[in-house]
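Note that this complex is displayed minus one protein chain, with the remaining chains in position.
So that you can tell them apart, the chains are marked A, B and C in the order they are listed, and the count of residues begins at 1 in each.
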Amino acid sequence: MRYGFVGLGQMGAPMAANLAAAQDVKVLDLSEDAIKAAVRAGASAVSSLKDFADIGVLFLCLPNGGIVEKSLFDKTNGIAKFLSPNTIVVDTSTIEYSLTLSIGDRLDALGLRFLDAPVSGMWKRAQDGTLTMMIGGETDIVEDLRPALSTMADRILHTGAVGSGQLTKLINQLLFDINVAALAEILPMAKKLGLDPENTAEVVNSGTGRSYASEYFIPQILEGTFDTGYPLQSAYKDLISGAEISARYQIPAPVLAAATSTYQQALLEGHGAKDKGAMVLVYERLLGVNCRKSSVEDTTND
Amino acid sequence: MRYGFVGLGQMGAPMAANLAAAQDVKVLDLSEDAIKAAVRAGASAVSSLKDFADIGVLFLCLPNGGIVEKSLFDKTNGIAKFLSPNTIVVDTSTIEYSLTLSIGDRLDALGLRFLDAPVSGMWKRAQDGTLTMMIGGETDIVEDLRPALSTMADRILHTGAVGSGQLTKLINQLLFDINVAALAEILPMAKKLGLDPENTAEVVNSGTGRSYASEYFIPQILEGTFDTGYPLQSAYKDLISGAEISARYQIPAPVLAAATSTYQQALLEGHGAKDKGAMVLVYERLLGVNCRKSSVEDTTND
Amino acid sequence: MRYGFVGLGQMGAPMAANLAAAQDVKVLDLSEDAIKAAVRAGASAVSSLKDFADIGVLFLCLPNGGIVEKSLFDKTNGIAKFLSPNTIVVDTSTIEYSLTLSIGDRLDALGLRFLDAPVSGMWKRAQDGTLTMMIGGETDIVEDLRPALSTMADRILHTGAVGSGQLTKLINQLLFDINVAALAEILPMAKKLGLDPENTAEVVNSGTGRSYASEYFIPQILEGTFDTGYPLQSAYKDLISGAEISARYQIPAPVLAAATSTYQQALLEGHGAKDKGAMVLVYERLLGVNCRKSSVEDTTND
Partner (left out) sequence: MRYGFVGLGQMGAPMAANLAAAQDVKVLDLSEDAIKAAVRAGASAVSSLKDFADIGVLFLCLPNGGIVEKSLFDKTNGIAKFLSPNTIVVDTSTIEYSLTLSIGDRLDALGLRFLDAPVSGMWKRAQDGTLTMMIGGETDIVEDLRPALSTMADRILHTGAVGSGQLTKLINQLLFDINVAALAEILPMAKKLGLDPENTAEVVNSGTGRSYASEYFIPQILEGTFDTGYPLQSAYKDLISGAEISARYQIPAPVLAAATSTYQQALLEGHGAKDKGAMVLVYERLLGVNCRKSSVEDTTND
């Protein structure tokens, strides 16, 4: 079996490298450097989209749904029309649920097969091949691909029909976003009431209020560091999906909705390139406080 | 130095026992059995409130602020008037911030001194003497009492002036409550969208969406167990404090407010005696789903 | 100039009749009776979709966006392909903003022209020809059609480009929905606090809290009447549009989001066929009260 891999970015590069260590992989990316690195790791570069005709599985790892759609279906450069019948497309990108359903339908109409397989875990776990992968699609396809998928992920969950991989990941992300939004309003409240941010941090992170969000972001907020995670503007697609699902399926989600407003306010106040911890800046500005440790000079809201 | 200890419940009993192992402690409780047990642990029972006249420090560990107030200031049985000048009152109960301030003022007017010192950690850590204790009050009092406090708590944080102990604990609780309310709306959404609750649990608890709340409650929700934690109705005082602080100090807290509505809805639907995990029942009922694992027969919303 | 009119329901029937009194109109509807009534009012029935080939303007007044889309573009029965080039399609239905944009694009691709022209005012004003009509599209088209539009509406607002008619109406609807959701939570609160609903009604409707929503719905809530307005389930499309716009355009709308949760809760509790006043039943059930006047026996939440 031959494989294709499109999108050799922060996550895609190590994923493709791990796959290429075990399998025959043809890669494609906008960046020549990324392609060269993948070739060094054992992959081969495609010279034209026609080279994808003999692969059995095409992996995608692209920034967002618009790019996934374009890369598959663009009138001139769309890859889909160069694939042979029954080729399996595995989209490991995190994209909107509704778009995943429509991509699945369009591939189906072209005689192609589809899995949505978004991953969680950051760059480090991609490199170690220990990502978590949530997969929506038919059971037999998932089983056939399990060896290949295992080069990238050590926790492989088959979650149901097409779209369910994205949904499962989305559920995790929405909880994460709410937990961060909670910090964003509660930590500045604590400071405004006269509490020392370091004490608060210690109590929360050793107490029942702790979360992955608090463990990851509170130390960074204390330092005034807002550039170590996925940027707010890139992750915003999750909140669009959450809002659309809540609206379309008539599922009330008031806590998520309140968190979404905080997130949007952070975007509108210019923090889109910062990580999610920067949501705290919204309430720091409003309350006229900051949550830096005493040794850190804060300049964020100046 | 002699000590007094009032309130020998789930938390107070082991705390008083640990103190009595090192110090001379006179105890009081409504329950004869609780007193007998404390005596077995080395404490002595008071025969009348006058016996408190020669103690230097009075600990309280009572269910809520109304009871703390009554037990100190009741016209006939209030302990405060039996205490000698300069006696230190240490309230380890979790009570409202505003009430703590007023209790501090009233004790001050009587020539008594005051620390608010709520604890976190459950019964097990109370027994092991490894609670976290957050203390508001004057530094020299905190330092004088550190040896006694260390019999109960191994993490002792002096957080500032009177009230700041309650505030610090409150901040932790509010984050906890929001994190649970997030689960309460998002897990049933996942189920409604067709996802398997056990898969969701695995993804969340190994992912960025995890929190103490998710680690503690999701397994119990999967089992349909809602009786292992502090009951919703007892912990509701935290949300009253949160709402009052937000209102009085003009601090917007929209995510907390949304979480509070879910919490109130759980109380109104009759789940007050259950633990916080039972907030999920609100959305399970609304969406007509349950989040039990497949092997568990659910009867909660029947 | 000849006209077509599709959709002779509660609103479309009187609108078509008013147009037919002044112009040559060919009508189409699923109901034979509706067509017969229109013919009595001076219109003519089409025997086949081909009869629409010689009209210059096609009016639509259909229940929702899905039906508008299907009636124009259905592979076999879609009307669009029977229209002559440059025919103007005027959609007076209230439908989603995003769908309106896509319909505009698809008609444009077919060489047809488009106005979105939703109306406000109920059946009575439709009959009197005194609707308010909000129109998005090109100025010259709006001006050409003004005489025809004036047979239906006496307040004709050209609001901008295609889609802006729907948006303008949407803005009004969202305010209406929030105002009703406010009543839904505040009136039962008043009752729970012991206030008499009729007193509350009088104070609100003579005070600064009054709104079209309160004037229309409070008297009906007092009577226990929930069937006189547009049903919750039909109007829900507005809230989908609101949520999608807020999400897609990054516009925080926390009050709308909270109101949407109440609306969804009303739908989930089975009140979809009732009018918007029935949102009050959500909080009446939760609080265990009703807001009927004392002379009315309430059975709503039994």
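In this section, contacts are C-beta pairs under 8 Å (C-beta built on N, C-alpha and C of every residue); 3 or more make two chains touch, one makes a residue touch a chain.
Bear in mind that the values here come from a model prediction, so they are computed numbers and not experimental data.
Peer 1: Out of C:V6, C:V204 or C:A266, which is the one that touches the chain we can't see?
Peer 2: For the chain that is not drawn, the touching residue is C:V204.
Peer 1: Out of C:V90, C:I103, C:L174 or C:I221, point to the residue that touches the absent chain in the complete complex.
Peer 2: Final answer for the missing-chain contact: C:L174.
Peer 1: Decide which residue listed in C:D91, C:D116 or C:E185 touches the omitted chain of the complex.
Peer 2: Missing-chain contact among the listed residues: C:E185.
Peer 1: Out of C:N18, C:S71, C:T87 or C:T159, which residue would touch the omitted chain in the full complex?
Peer 2: Touches the omitted chain: C:T159.
Peer 1: What is the set of chain C residues that contact the non-displayed chain in the whole complex?
Peer 2: 120, 132, 134, 155, 157, 159-161, 164, 167-169, 171-176, 178-179, 181-183, 185-187, 189-190, 192-196, 199-200, 202-204, 206-214, 216, 245-246, 249, 251-259, 261-262, 283, 286-287
Peer 1: For chain B, which residues reach the chain that was dropped from this view?
Peer 2: 236, 239-240, 243-244, 246-248, 250-254, 257-258, 260-261, 264-265, 267-268
Peer 1: What residue numbers in chain A mark contact with the hidden partner chain?
Peer 2: 254, 258, 265, 268-269, 286-288
In the analysis below, only the chains that are shown with their structure count from here on.
Peer 1: With over half of the numbers shared counting as same, classify the chain A/chain C interface as same or different.
Peer 2: Result for this pair: same.
Peer 1: I'd like to verify one number: the distance from the centre of chain A to the centre of chain B, where each centre is the average of its C-alpha atoms, in whole angstrom.
Peer 2: 37
Peer 1: Quick one: report the Å distance separating chain B from chain C, using the average Cα coordinate of each chain.
Peer 2: Centre separation, chain B to chain C: 51 Å.
Peer 1: Just the number, please: Cα centre separation of chain A and chain C in whole Å.
Peer 2: About 39 Å, centre to centre.
Peer 1: Mind pulling the residue numbers of chain A that touch at least two other chains?
Peer 2: Residues 246, 251-254, 257-258, 261.
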